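Structure record follows, encoded as structure tokens.
A single protein chain has been omitted; all remaining protein chains appear in their positions.
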Amino acid sequence: MSSTIQNIYFRSDQAKAYTLLSPALILVIFAMAAPMIVMIFTSFNTQISMIEIDRTFTTGRYEDFFSKPIFSMLLFRSVKISFFVTLLTLLTTYPLAYYIAFYVKKNKMLWIVLMTLPFWTSYLLRVFSWRVILGNKGVINSALMGTGMIDEPLGFLLYNQAAVIITLSHAWAAFAILPLYVSLDKIDKSLLEASYDLGNTKFETFWRVTFPLSLPGVIGAILIIFIPTVGDYVTPQLVGGTDGRMLSNMIQSLFGRANNFPLGAASAVLMLTTVCLIAALVTYITKKVSMRMS
Amino acid sequence: MSTKNYIKIKNLSKSFGDVEVLKNINLEVEEGEFFSLLGPSGCGKTTLLRILAGFEYPSEGEVFFDDANVTSLPPNLRPSNMVFQNYAIFPHINVQRNIEFGLRKENLSKAEMGERVENALKMVQLEGYENRYSNQLSGGQRQRIALARALVKQPKVLLLDEPLGALDKKLREEMQIELRNLQKSLGITFIFVTHDQEEAMTMSDRIAVMDEGNILQVSPPREIYHNPKNKFVSQFIGNINILDADLKNVSSESISISVDGFGLMTLKNHQKIIEGDRFNIAIRPEEINISKVSDPNHDCNFNGKVKNISFYGESTYFYIQLDNSEKILMVSTNESKETFSESDNCFVNFNSQNLKIIKD
Partner (left out) sequence: MYNKNNTLFIYCIFYFAFLYIPVLLLPIFSFNDSFHMVFPLKGFTFDWYIQMWNKSRLHQALFNSIKVGIIASVVSTFIALFAAKAFTRYKVKFHGLSYGAILLPFIIPEIIIAVALIVIWTSMGLKLGLIPVTISHILFCTPFCMLILISRMEGFDKSLEEASMDLGENSFWTFWRVTFPLLLPGIIASLLLAFVISFDEFILAFFLSSSDQTLPIYMWSQLRFPKKFPHILALGAIIIIVTSLIVMTAYWLRNLGQGKKKDFSIGI
């Protein structure tokens, strides 16, 4: 009997596959899914003292969130900043990925390594470095003042949304370069030759062949940059000032000084919901577009 | 040589999801036989081979090696070895260690091991290649190493999955003869999977022709060529002219038929045709003769016109439009006693005894 069971197990690829997958799935269930469920439950509770939470069900935290305009404003701003970060990163890295894919003949690997290496060096220090570059006593201002081009430091460089956008775009560049490069490099060069052969100019070829074929990389880059940056904390904290504050900074203070875990949880839930909705929308539009194209 | 059936496959079926790739296969292979599984891609031949090796398990049915049921035996416990289509030479170890790979459990001394490897390399004519790595070998050399690695295990059955497919034509033909000689001298059962009918014909003792998960015919090469059991087999092996025929009259000895292009004919009823059977008439191109004038040595003579000529060197193919049919007949000859050009009028002649009756 046991040998039959053993045999069935031996023959069943599904059983073997899921045995192998079980550690990863257990990890995801216990370290992510379960905590998220508890987070959702907590968002319907009330903080009554420094350490005590009243566990009776209430939608009060969500009412708090929407009745105080600062919360919705921060959520909206987080999404807005991420949108511009994604856009700026795509626009600045696309030509780069295009150049590596089509013009670099030797040592493509070296180019890719060089383009992605900064990504690995301390995130915190890179963001901090931007504060040094943009600050009143920073690199740009001290250089400009040293050359006598300005008398007073340019205050508008730091502590605003633009600073956050530039810094984040720098920090996430690798996540755009790689998917863009991969999708561009995959394009069969003979397709482009066929396009020229059929009378298209270089520009037309780009819009009619190259760009549509690189869309998977573009979509990949959009999702992988937009989603995590909505929740970025370090960058707005270091270079954002009041103008660049994002929802994450609020959430952090709710778990710190403000000590309101349920409201923090509710804010996180709403951030997650927003991100999911936008990701779903992007995927849906992509599907529609690619269906129309094929 | 004993004629014991070494491999037996009983009522074997295999499905991947909803797709049934092998349908109720029954097959017996003799000890020491060179047996080919021949068919187009997707016919199930590789799956059948992988079931014999133990990489796949049948959905139904059983496999016996030497009367022992091996159906659920994993590959490492089977007395068979395989030569993979891409050769699967381990890239991280050299040739010597590749060949030694399967001998770990035999507890051989270093000297014995060295001797076995040396003999195996001698057998495939690659002495002195011990220290090379896979990426330093040509396709043909890899193929030989894969062969040596499998044979050094002294298997009862060697399974070969299109091993010559990746080689160029010249090398492939050399390897065909070499493999055949090797198999004869070792006396091991070879199960050889190929989609190349010429390869199967030149090497095999018997061939199983497969299509869509079924075995259509199992016969020696000559038998398959001259007496194909059905239309698919006849067309898959060599070239053949297939003609539509209407049954006019049938008895146990003979049938009268009206053949497209040839008119009314009477043939011997070898295929035991009965009223209502669907069948065709077929003839190989080399069984037809082409001439400028009608030829009294053959009992069938028809007028036609040369449409195309393809010259292959050792033979020439003529495509002939019959006068009283849409049908284009393929005729091949290796002589050039009479010269024809395209659109010449000609006669095609053959003996009616060469016409085959082929069931659908």
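As written, the chains take the letters A and B, and residue 1 is the first residue of each chain.
Keep in mind that, in the parts below, a contact is a pair of C-beta atoms (placed from the backbone, for glycine too) under 8 Å apart; a residue touches a chain by one contact, two chains touch by 3 or more.
As the structure is a prediction and not an experimental result, all values here were calculated from the model.
**Q** Decide which residue listed in B:G42, B:G102 or B:G238 touches the omitted chain of the complex.
**A** Once the missing chain is taken into account, the touching residue is B:G102.
**Q** Of B:K14, B:R116, B:R149 or B:R172, which one is in contact with the hidden chain?
**A** Final answer for the missing-chain contact: B:R149.
**Q** In the full complex, which residues of subunit B touch the absent chain?
**A** 53-55, 74-77, 80-82, 84-86, 88, 90-92, 101-102, 104-105, 135, 149-150, 153
**Q** Residues on subunit A that touch the omitted chain in the whole complex?
**A** 13-14, 16-18, 20-25, 27-28, 31-32, 34-36, 38-39, 42, 53, 92-93, 95-96, 98-99, 102-103, 108-109, 112-126, 128-130, 132-133, 137-139, 142-143, 146, 170, 173-175, 178-179, 181-182, 185, 189, 192-193, 196, 223-224, 227-234, 238, 248, 251-252, 255, 261, 264-265, 268, 271-272, 275
As a convention for this text, only the chains that are shown with their structure count from here on.
**Q** Quick check: how many Å separate the C-alpha centres of subunit A and subunit B?
**A** 57
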